[in-house]
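Note that this complex is displayed minus one protein chain, with the remaining chains in position.
This part shows chain A:
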Amino acid sequence: MEILITDDSKAMRMIVMRHLRQAGFDDAVFYEAGNGLEGLEMVESHDLDLILSDWNMPEMDGYEFLIQLRSRGHEVPFGFVTSENTPDMLQKARTAGAMFLIGKPFTVDIFRETLRAAGVS
């Protein structure tokens, strides 16, 4: 499984990877991007199975990243991992095509349950 983690914080990318490994994705291959623009480049050059993205990022935020992704015809499963954890943001994310939104701070159990519920395995 190939997973892209997009977050402007390298620390958070490390933590998300660690949580994913502990949630059962220890065999996954992880790629990293620092914003939506870098994420779009990664999508064009890799056959990704899942994208996890922060919302607030410089250059291109996670929401615009998702919009651009879908407008280019990429249907790779996409979820947000963000501090923007409000009902409005969740609705906006789902409307744009996100499968789920994991709010920060999170736990390994939240990752496991959310990904299972989204059918990602």
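Note that in this section contacts are C-beta pairs under 8 Å (C-beta built on N, C-alpha and C of every residue); 3 or more make two chains touch, one makes a residue touch a chain; residues count from 1.
What we mean here is this: contacts and distances are computed from a predicted model.
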As a check of understanding, state which of "Aspartyl/glutamyl-tRNA(Asn/Gln) amidotransferase subunit C", "Putative selenate ABC transporter substrate-binding protein", "Chemotaxis phosphatase CheX" or "Mycofactocin-coupled SDR family oxidoreductase" is the UniProt name of the chain not shown. "Chemotaxis phosphatase CheX"
Per the definition of touch given earlier, which of A:His46, A:His74 or A:Lys104 contacts the omitted chain? A:Lys104
Since one chain isn't shown, list which residues of chain A touch it in the complete complex. 8-12, 14-15, 18, 56, 58, 82-86, 88, 103-107
